[in-house]
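One protein chain omitted, others in place.
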Amino acid sequence: MMIVAAARELAGQRICFVGVGLPNIAVNLAKRTVAPDMELVYEAGVFGARPARLPLSIGDPTIVTGATAVTSMFELFAFYLQGGLIDVGFLGAAQIDRFGNINTTVIGHYATPTTRLPGSGGACEIAINARQVFVIMRQSARSFVERIDFRTSPGNLGGAANAARIREEQGWLGRGPSVVVTDLGIWHFDDEGEMRLDSLHPGATVERVRETIGWEPKIATALAATPPPTDEELRLIRVELDPGGSYTS
Amino acid sequence: MMIVAAARELAGQRICFVGVGLPNIAVNLAKRTVAPDMELVYEAGVFGARPARLPLSIGDPTIVTGATAVTSMFELFAFYLQGGLIDVGFLGAAQIDRFGNINTTVIGHYATPTTRLPGSGGACEIAINARQVFVIMRQSARSFVERIDFRTSPGNLGGAANAARIREEQGWLGRGPSVVVTDLGIWHFDDEGEMRLDSLHPGATVERVRETIGWEPKIATALAATPPPTDEELRLIRVELDPGGSYTS
Amino acid sequence: MSSKVASMRDAVADLVRDGDTVAIEGFTHLISFAAGHEIIRQGKRGLTLARLTPDVIYDQMVAAGVARKLIFSWLGNPGVGGLGAIRRVTEGASPTLELEEYSHFGMVARYTAGAANLPFFPLRSYFETDLPNANPLIRTIESPYGDGVVYAVPPLKPDVTIVHAQRASAAGDTQVWGLLGCQKEAAFAADRVIVVVEELVADEVIRADPNRTIIPGLIVDAVVVEPWGAHPSYVQGAYDRDNRFYLDWDPISRSAEATERWLREWVHDLDGRAAYVEKLGSERLASLRPGPAPSGVVDYGAYR
Partner (left out) sequence: MSSKVASMRDAVADLVRDGDTVAIEGFTHLISFAAGHEIIRQGKRGLTLARLTPDVIYDQMVAAGVARKLIFSWLGNPGVGGLGAIRRVTEGASPTLELEEYSHFGMVARYTAGAANLPFFPLRSYFETDLPNANPLIRTIESPYGDGVVYAVPPLKPDVTIVHAQRASAAGDTQVWGLLGCQKEAAFAADRVIVVVEELVADEVIRADPNRTIIPGLIVDAVVVEPWGAHPSYVQGAYDRDNRFYLDWDPISRSAEATERWLREWVHDLDGRAAYVEKLGSERLASLRPGPAPSGVVDYGAYR
C-alpha cells in the first residue's frame, strides 16, 4: 500500500531522482500508471533510465543499458540536482520529526552512537536542491520522533515561516518536503510546515497512527481513506516489478 | 631556424601543451627528432594527439582521430594544466619585457586601444600552471619592450627573487619562463630572472639583436652559435610538417 | 515524448530575443554558423554574445549589427589573424562594442558555475596579471582552510545557448564525439537551448550508447536539422574545416564594404542553410569529406 500510495502521489511529475528499494518500485509503478512521461534520474549518473528488470541496487547495470544519458557523478550532482532540474527527490529516514527533518546518520551521540546508520549519501543534497521531496518510510515510535538525534537532511526546519525564509535567503531551489507516505497513511505539510495526516490506508486506524508517533499528530478534519490498490497496480508490482517479493512481501 | 632551435630546446620533455602555428611545428619537429616520447596536449581537449597532417588550427580534426584521449575543456584546464601535469607550455607574444612578462591583449590603453589583440585565451593559465614556459616570437623594437602595455601572462614579474617568492606564496606549480626563442637567437633567464642571450643563430649579429630590443640586453660572456639546421631537420619541416611553407617560408 | 524538431527560422524566431545573452559555443569544432546567419537574417538587436573564441561567426554578427557586447577569452581568426569587423568597433578613441574579457579556463569556469547553480567558481588563473584590473568581475577569494587566496569568476547563464552536434533524437538527446569544448556546461547553464544537428536519429540509436550523450533532451527547446550547418568550421567524422574560407575572410573583414557585400550575398540574399549549401557547390563540399575512421563497438550488455 505504501508503494501504491507513493506512486499515485507522483502523478504528473516530470523528473524524478530515484533511490533504491521502495522508492525505486514506487517510481517504476508510477511510470507505468499515473506518470508515463516521467524521466528517471539515478544518482549513480543515469538520466532517462529504462530498466529491463527491477534494479537490484541503485547502480544496477540494467539502468545503464538503454538509458538516454550516462554522466559522471560530478555532472549529475552539479548540473542535474544542484542545477535545479529535479522535480521530485525521494528520501527514506531512520528518524523524522514533525517538520520533516530527517536523520539517516546515527542513533545516539555522534561520536559514540548506539547505531551507526549509512549517513547522508546524496540525501542532504536532495533535500536542499530537489524542487520537492517525497519521504517514504514505515511508522514507529522509534522513527517518528519529537527530536531527531542528528539532522542529516533539512525539512521544514523549525516550521514553515522559518524554513521559507532560510530557503529564500540562501537561494535553495528546493521547497522542501511535500509528502510523507507511510505504511499507515499519507501525510502532507500544513501552512505551519508540520506533517498532517490527510489519508488513512485501508486497515489502518487513527489509534494505530497515534501509537506509532512520538508527538501529538495533526489529523485532517476531512481525513480521507486511501483507495485500495487496484488489480492493475497489484499485478504490476507482483508480476513485473517485484516478482520475488523482496521489497513488498 | 626559430622552429629548429625551439624544437631542440624540447629535448627530453614529456608533456607539452601545444599552441597553434610556430609552436605546433616546433613541437612536431621535436617529437620526430629530440623528444620522441613527448606527448602532445592541445588546449582544445586532446591528450596524446597523433596528427596525420600539420594541424591547420588548434582544433583541427586531425588532432582527434587517433589520439589517446579527448576531454572536455573543463577537464583539460582543471586536471591537466591547473593540476600540474604539463611540463612545458608554449606562449607567443605581441610584447615581452626583460623578465619574460607577456602582453597579448592590447597595444595602447585597455579601454581605447591602438590595436586590439586576441587576449589571454589559455595563455595566463599556461604561464601560471605549466612547469616551465617556452616563448617563441620574432624580435623587434616594438615587441621586445622596456614596459609592456598590459600584462596578460606573468613571467618573472619584477625579477627572479620577487617571482620565486610570489610563486611560492601563492602555490603556483609553474616555475615561469625558461627560454625565449626568436628569429635571431636563444635567450634563457639568469639568476635575476632576466633574459640573457645565450646563443646566436647563423647569420644573426649582436648588433641586430641590440637594434631589435627596447632595453640594454644581457649577453652571455660565452655566447654560443646555434648550430645550423641539419638536412634532416630541414627535410622534416619542408616535406612533412609544412610542405606549403605557410609558417616557415 | 513530443518532438522538438523545428526549422532554424522558427527556432531562432521563438527562442532568441532582442537583448538576450546568446552563447554559440564549440571550440573550433561544431560552430553553428547556420544559427548565426539566421540571427543576422532576422535582424536581432542588442545581443550580448558569449563565446570563448569569438571567431568568424561573431565577426559576421558584429558586422551585421546584432551585438552590443562580447563576453570572451580569445578574439581572433584562429590560425589566420584578426577579425576586421570586431577590430573596427573595439579600437581607437571611442569603441562602440563593449568587451568583457576572461581567459579560456575563466570562461569554462563561468559556464560551469552557471550550470551548477554556484555563485562563483574558483581558479588559479589571473595572479599578477592586468586582467582583474580590466574586468572587475574577476575577484579574489580566500580559502577557508587558511592556505591562501585564489581568484573567482561569476556564473554565466546565457538566455540561449546554441550548439551544433553530430546527431540528436527528436526529443533533443544529443551526442557528440571529437572535441567537446564546453558545450555541455554552456547548455546546462542556459535558460533555453537550441541544438542543431547533422543528422536526426531514432531514440534507439542514442540509447544504444548512452555514454556519448552530452546534452539530454530535458534541457533542449528545439532540435534543428541542418546538414553542413557548421561550415566553414567542421564536424568530426562528417566534414573538415574549410580553411580556405578562414583565409578568405581575412581580406573581406578588413573592409567594411567587402564585409557588407559578403553578408548580402551569403546571408541576406539566401533564405536559409540549404540555399547556402547549394551555393557552396558540391565540388567544394566533396573536398571536405574525410575518409573513414570507425570507432569500434563496445558492449553494454543486456541485463534482464
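Per-chain residue numbering starts at 1, and chain names A, B and C are given in the order in which the chains are listed.
Quick note on the criterion: a residue touches a chain if its C-beta (ideal position, glycine included) is under 8 Å from a C-beta of that chain, and two chains touch if they have at least 3 such contacts.
Everything numeric in this text was worked out from a predicted model, so none of it was measured.
From the options A:39, A:97 or A:125, the residue with contact to the unseen chain in the full assembly is A:125. Contact with the chain that does not appear here is found for just one residue of C:178, C:216 or C:232, C:178. For chain A, the residues in touch with the chain missing from this view are 20-21, 43-46, 56-61, 64-66, 70-74, 77-78, 81-82, 105, 110-125, 128-129, 150-154, 157, 166, 169-172.
In the full complex, chain C touches the hidden chain at residues 117-124, 137, 139-141, 143-145, 147-148, 150, 152, 154, 166, 177-178, 180, 205, 208-209, 211-212, 236-238, 240, 290-304.
Those residues of chain B that touch the chain absent from the view are 15, 37, 39, 46-48, 50, 52-53, 60-62, 64-70, 75, 78-79, 82-85, 129, 171, 173.
The rule is simple: only the chains that are shown with their structure count from here on.
Note on connectivity: the fewest steps through touching chains from chain A to chain B is 2. Comparing mean CA positions across the assembly, the chain most remote from chain B is A.
Centre-to-centre separation between chain A and chain B, using Cα means, comes to 56 Å.
Spacing of chain A relative to chain C, judged by their CA centroids, is 40 angstrom. Across the assembly, chain C contributes residues 112, 184-185 that each touch 2 or more other chains.
The set of chain A residues that touch two or more partner chains is empty.
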